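One chain of protein is taken out of this complex; the other chains stay put.
Every chain is named by a letter (A, B and C) in the order it is written, and numbering of its residues begins at 1.
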Amino acid sequence: MKVLYFAWLRERLNKGEEEVSPPAQVATVGDLIGWLAAEDEAAELAFAKRHLIRAAVDGKLATHETPVAGAEVVAFFPPMTGG
Amino acid sequence: MKVLYFAWLRERLNKGEEEVSPPAQVATVGDLIGWLAAEDEAAELAFAKRHLIRAAVDGKLATHETPVAGAEVVAFFPPMTGG
Amino acid sequence: MDVRVTSEPFDPGAEANAFIARTQGAGAAVTFTGIVRSKAEDPILALELECYVDLAQAQITAILAEAASRFSLLDATVIHRHGRLVPGEPIMQVMTAAPHREDAFRGAEFLMDYLKTDAPFWKKEVTPTGERWVEAKAEDDEARERWGQ
Partner (left out) sequence: MDVRVTSEPFDPGAEANAFIARTQGAGAAVTFTGIVRSKAEDPILALELECYVDLAQAQITAILAEAASRFSLLDATVIHRHGRLVPGEPIMQVMTAAPHREDAFRGAEFLMDYLKTDAPFWKKEVTPTGERWVEAKAEDDEARERWGQ
């Protein structure tokens, strides 16, 4: 599974993307955040404010409840500030 | 006093402007309409629907109650359709 | 603030660029362009706009000042043509600039609603079967009413 990071998440993690292989019990976006945060101290800090973490799964906006089983790309980013 | 006519008022009266000398008892825009209509059959028809007659006195939008004593230019026209 | 009542054609995009270029500090610019419309089911050959030019200039100037103070506009411009126009031609354009988008949008809508009811222009449609004056719409009066006096 490829994971993408944008904006201050990318800066705090010092990477724009990575390949990860979460275990089978990581079923949702929220589970994936928890697993990434537990794996790495920088990720724990970057993901600390869960309510500010937005996500997209395979190119579609997602919530923390969205399933990630079989997903190819999961993206994490702060609230959007387009326009 | 100069009187201007626009749009279908101008067409029905077949003139864009004229000089008139109403008597002193013509005090308001409404009085002026009444006097013009009484003077001329075409004007009586053109001014028949009083609620559709808008006016300006000396370059300012007016109502039928606006005084015309001393006015130099009174304009009559239908509801505006700008924009 | 600029008001132009003219029988000459204008270039909508060039006007918008010039407006943006001369407005310092804007985060938002809104342009409304009114265009002569010919419906397939009821085509027109031309639109003739009659205008009381002096009053139009005065009315639009007053409406612009009101819009600028209500909506914190940094700048606003109205261009309005009169004379004979053909379908597809720009009739008029309103441009507003403000720090934030809400004011730029509200200012442009306010100006449009006032121009519809309070600017001395009269439209006549020239159709294949004759000419007809465009009647003022009750919905335009209602749109203007929402802004209060």
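In this section, contacts are C-beta pairs under 8 Å (C-beta built on N, C-alpha and C of every residue); 3 or more make two chains touch, one makes a residue touch a chain.
This one's a predicted model, so the numbers in the text were calculated from it and none came from an experiment.
For the omitted chain, the shown partners it touches in the full complex are A, C.
Within the set A:L4, A:A37 or A:A71, the residue that contacts the chain not displayed is A:L4. Not every partner is drawn; the one left out touches subunit A at residues 4, 6-8, 10, 56, 59-61, 75, 77-83.
Residues of subunit C in contact with the chain left out of this view: 11-17, 20, 25-40, 90, 99, 101-102, 104-105, 108-109, 112, 143.
One rule holds in what follows: only the chains that are shown with their structure count from here on.
Averaging C-alpha coordinates per chain places the centre of subunit A 48 Å away from that of subunit C. Within subunit A, not a single residue touches two or more of the remaining chains.
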